[in-house]
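Missing here: one protein chain of the complex. Every other protein chain is in place.
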Amino acid sequence: MASKAANASRAASTTPRRRAASRAAYLEAKLGFRNYWYPAVFAHELADGRAIGVRLLGENILIRRVGGVPMAVEDRCLHRGVRFSRKPECYTADTVTCWYHGFTYRLSDGKLVEILTEPGSSLIGKLALKTYPTIEAKGIVFVYIGERAAGELAGDVPPNFLDPDLEIDGIRDEVKTNWRMGAENGFDTTHIYIHRNSPLVTGNSIVLPLGMYPNDKHGFSTYTESEPKGVLDHTFESYHPVFEAAIDGQTVARSKGINNQKIVAREVSIWMPGALKVDPWPDPALIQFEWYVPVDVDVHMYWRVLGKRVGSPAEAAAFHEEFETRWKTLALHGFNDDDIQAREGMEEFYRNDDAWEQEHLFKADSCIIEWRKIASQHNRGLQPFA
Amino acid sequence: MASKAANASRAASTTPRRRAASRAAYLEAKLGFRNYWYPAVFAHELADGRAIGVRLLGENILIRRVGGVPMAVEDRCLHRGVRFSRKPECYTADTVTCWYHGFTYRLSDGKLVEILTEPGSSLIGKLALKTYPTIEAKGIVFVYIGERAAGELAGDVPPNFLDPDLEIDGIRDEVKTNWRMGAENGFDTTHIYIHRNSPLVTGNSIVLPLGMYPNDKHGFSTYTESEPKGVLDHTFESYHPVFEAAIDGQTVARSKGINNQKIVAREVSIWMPGALKVDPWPDPALIQFEWYVPVDVDVHMYWRVLGKRVGSPAEAAAFHEEFETRWKTLALHGFNDDDIQAREGMEEFYRNDDAWEQEHLFKADSCIIEWRKIASQHNRGLQPFA
Partner (left out) sequence: MASKAANASRAASTTPRRRAASRAAYLEAKLGFRNYWYPAVFAHELADGRAIGVRLLGENILIRRVGGVPMAVEDRCLHRGVRFSRKPECYTADTVTCWYHGFTYRLSDGKLVEILTEPGSSLIGKLALKTYPTIEAKGIVFVYIGERAAGELAGDVPPNFLDPDLEIDGIRDEVKTNWRMGAENGFDTTHIYIHRNSPLVTGNSIVLPLGMYPNDKHGFSTYTESEPKGVLDHTFESYHPVFEAAIDGQTVARSKGINNQKIVAREVSIWMPGALKVDPWPDPALIQFEWYVPVDVDVHMYWRVLGKRVGSPAEAAAFHEEFETRWKTLALHGFNDDDIQAREGMEEFYRNDDAWEQEHLFKADSCIIEWRKIASQHNRGLQPFA
């Protein structure tokens, strides 16, 4: 019995081996990819003058809003290496002063402009903090991590996210797994099995199969000629939904939403450097966007964001009200908190680099294999890790 | 003064060095030995249909009782590596279904028999989980860890444990030390010094010396020609009990049980792969068995089990009642909890592999040296560790 199992295992593992070359960079991307824009904080977290420390791709960054504009510098004084954000001190509009010895830097260019405890020090003007480009869009402050010149934000976020009529609201939470566990769980078309009893299904009358698998290899489209690059599953057209499952001929699970009316998740897509779009979701009138931003090798920031097309400030206000009172609890927490559990379940296995050779993917995982391939072959650079 | 100490230390350390060859395998056995049966759970923990995850010798194992019979498979879905036991799902009598994507395995042979989210997947029938042999005996489910064909359980448990008239009851607890700290503390004939004030001594009128040391090298017998292999101290015949101790002529400690009537611990023995027998204990009518099962390098499962010979169901019931109301508190916790403290006290030192060269054993430790030798020379294989 043991040897049969071993044989079966050996046969199946040839498939992963053949895939190895095309996904090599992805397996190295423990801290994600450089030369992209990443969401850092919600705009409402950053009142004018306020300074916040964040960690993105293993880099500590201080963000402060100066005259309405977010500025970002490395969150580490060049003198003795302490983080400004432990006790942010900002005496003037466009500077940050280190709480320890008063080293004062200009946020716009990072230059050391004063030392409060030794005015006129010869170091002044000779040192500069690393600065990071920032953009504020859709109520989110994005920071660019990389050494190349920053490109358009539109090239680094899912399509339609920046549409002028799209109103955005959301939450962010740290999750203790590598960011790829987040990305792969989100884009996975059969992971919805874990959601089969979610209050969202009955609470919003949506159709939710137990899983969906592609009819053939044309179930998804890849986008590698323009920005952003990504993979899109045409779930409605080219995927087969499973509503009922049997073991040895005995029905054991059935979708609760099989007779529901609202069709959602017609398209599920993932985009570099690691953002999901589910359109529509969790309601035919909404789109869900997610980011899985590397914090450290074993932590990512999970962004859950909903968008709704609105035609007036009143509609926008109604959406935010609806977000707070309905979607945040029913969908983002009620449904997506299950995804956090699933990622945590994978973390132990994938912490070991051999896992990528030991896993056994099935046809429904084709879109994940494609995502890994695109991420490996079309990224702008790997973030090194220690 | 410092140099004198160094000299003394050097002189004594030649002894351990000479012993090194004969105990080499034991020092490598951080995760214990392969090709043995190990207790995994008490039978009463495993109601029919219930699935429990355990970790034995660093391996995660799922045990489920199917039609009364315990079945064991590796606790890791072959698809994405998650543990079934995080959220066990068992739809039919003899399968386990992964909570993440519905991969369903037959417990008897480990084969992938269905995938609920992609019925008819080409992987079905091609993959199989590793399975583990199980045996239920004396109210304990044993699991066999190894690649060789499993032998008789009788060869892997202390003598008499399987005697038909012996009724068994017990508890198990995780202890945060390597398993060898458990085994050596249990078999140690002078560690009883720590128990000299135990409520068990006065509460059950047993004779308990401060320590016992062998009169000569024939104080113990070794069993290496048959199974199980082990060492047995003839404490009553060949050991010298110490009831009173003095420092510089001044009496400083005296056994509380010196005038008691009940003779216990006539024989203390240890058996591969790491189980103790104290006969009789903690009462002339009882035998105590213990296992120190490796969980991880720094954790072991401590099994404390009592056996009593019974002649009828009524006597068996009376024993279980007596176990619950008397022995569990007075003996297993009241007495043996002190042993847990002792093991924890050793852990810091023995965590460092050099400790085995730095320790200074005395004559009373001869039986421990013999145990290390037998474990090194007569084991069926080492469990590798990372």
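The first chain written gets the first letter, and so on, giving A and B; residue counts start at 1 in each chain.
Methods note: a contact is a pair of C-beta atoms (placed from the backbone, for glycine too) under 8 Å apart; a residue touches a chain by one contact, two chains touch by 3 or more.
Keep in mind it's a predicted model, so treat the numbers as computed, not measured.
K.L.:
Touching the absent chain in the whole complex: find that residue among A:92, A:202 or A:224.
P.N.:
Touching the chain that is not displayed is residue A:92.
K.L.:
Looking at the full complex, which residue from A:44, A:126 or A:217 touches the chain that isn't shown here?
P.N.:
Candidates A:44, A:126 or A:217; residue touching the omitted chain: A:126.
K.L.:
Have a look at B:60, B:121, B:190 or B:238 and name the one touching the chain we're not showing.
P.N.:
Final answer for the missing-chain contact: B:190.
K.L.:
Taking the full complex into account, find the residue in B:142, B:187 or B:213 that is in contact with the omitted chain.
P.N.:
Checking each option in B:142, B:187 or B:213, the one touching the absent chain turns out to be B:213.
K.L.:
In the complete complex, which positions of subunit A touch the hidden chain?
P.N.:
Within subunit A, the residues touching the omitted chain are 76, 78-83, 86, 91-92, 95, 97, 99-102, 104, 109-111, 113-119, 121-123, 126-131, 147.
K.L.:
What residue numbers in subunit B mark contact with the hidden partner chain?
P.N.:
Residues 1-2, 4-5, 8-9, 11-12, 188, 190-194, 210-213, 242, 245-248, 250, 252-253, 341-342, 345-346, 348-350, 355, 358-364 of subunit B touch the chain that is not shown.
As a working rule, only the chains that are shown with their structure count from here on.
K.L.:
Suppose each chain is reduced to the average of its Cα coordinates; what separation in Å results between subunit A and subunit B?
P.N.:
Here subunit A and subunit B have centroids separated by 47 Å.
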